[in-house]
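What follows is a structure written as structure tokens; I'll ask about it next.
With one protein chain removed, the remaining protein chains of the complex are shown where they sit.
The chains carry the letters A and B, assigned in the order they are written, with residues numbered from 1 in each.
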Amino acid sequence: MPHLVILYSGNLDARTDVSVLCRSLADTMLAQRDEAGKPVFPPGGTRVLAYPAPHFAISDGGTAGRAAGGDGDYGFAYLNLRMGRGRTEAVQQGVGHALMAAAQAHLAPLMAAMHLGVTLQIDVGAEVFDAKHSSLHPLFNKPV
Amino acid sequence: MPHLVILYSGNLDARTDVSVLCRSLADTMLAQRDEAGKPVFPPGGTRVLAYPAPHFAISDGGTAGRAAGGDGDYGFAYLNLRMGRGRTEAVQQGVGHALMAAAQAHLAPLMAAMHLGVTLQIDVGAEVFDAKHSSLHPLFNKPV
Partner (left out) sequence: MPHLVILYSGNLDARTDVSVLCRSLADTMLAQRDEAGKPVFPPGGTRVLAYPAPHFAISDGGTAGRAAGGDGDYGFAYLNLRMGRGRTEAVQQGVGHALMAAAQAHLAPLMAAMHLGVTLQIDVGAEVFDAKHSSLHPLFNKPV
């Protein structure tokens, strides 16, 4: 943790490079600092996964978009960040606004070219069991 | 929001058109009305995304199905609707029953032809951050 999962309509893959969006969002997460100036997220635990949906249905399926003179092609992206408990509300809001800004920057051309909905939500996990095993973390936790 | 995500075993794609199921479920969501007769979900915010899993394991893997004279091919579909807070329990239940009926109508031939499990759950989001940006909503919020 944390991880950010992007679920989106598969028609976006022909319009933008989602791998670039993933990198931008991961860099945004890594850049977050808390009130004490410390990184909000550990580098070894920061990851973004994105999944294009091969099947989807959005809104009225294109009727209103075509009536408005467009091609009726709708898109949707849902960004969900799950993070651990214990961070302040200010940190949560700061992370959310920073991620949404990064997503909007990347998606602005699409937003202008098609009817696109983007939603970002942050959940604080309420897991009853949590286990980690990693050969990634040690890269960032070396003795000085 | 709301959005409905379908996670299912990839072997169903050869047996049914999941895009048609997505459209049916989206139409069902758009048709829902609350106690005052108003739409439960905004058209610009209604979407269904479906993901076939390329790797999966279900139940005993086919042993019991073959012992019962079948081919041991099992299927599974999990429908998860996440909606915002503030709707009545009656509305939540009504939405759930309507969606399950639509799913069952579409999947009835599969249910009869193979061993298939279908589960629908509705979660009310407990997000700590929520942001939306959309060029879809304006299509449905025009001044009269």
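In the analysis below, a contact is a pair of C-beta atoms (placed from the backbone, for glycine too) under 8 Å apart; a residue touches a chain by one contact, two chains touch by 3 or more.
Everything numeric in this text was worked out from a predicted model, so none of it was measured.
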Among A:K38, A:R85 or A:H133, residue touching the chain not depicted: A:H133
Touch criterion as defined above, residue of B:H3, B:R23, B:R47 or B:H115 at the omitted chain: B:H115
Residues from chain A at the interface with the omitted partner, ascending: 1, 3, 5-6, 18-19, 21-23, 25-27, 30, 43-52, 125-137, 139-140
Touching residues (missing chain, whole complex) on chain B: 7-9, 51, 53-61, 64-65, 68, 74, 76, 78, 81, 89, 92-93, 95-97, 100, 103-104, 111-112, 114-124, 126
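Quick note on the criterion: only the chains that are shown with their structure count from here on.
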Inter-chain centre distance, chain A versus chain B - centres from mean C-alpha coordinates, in Å: 22
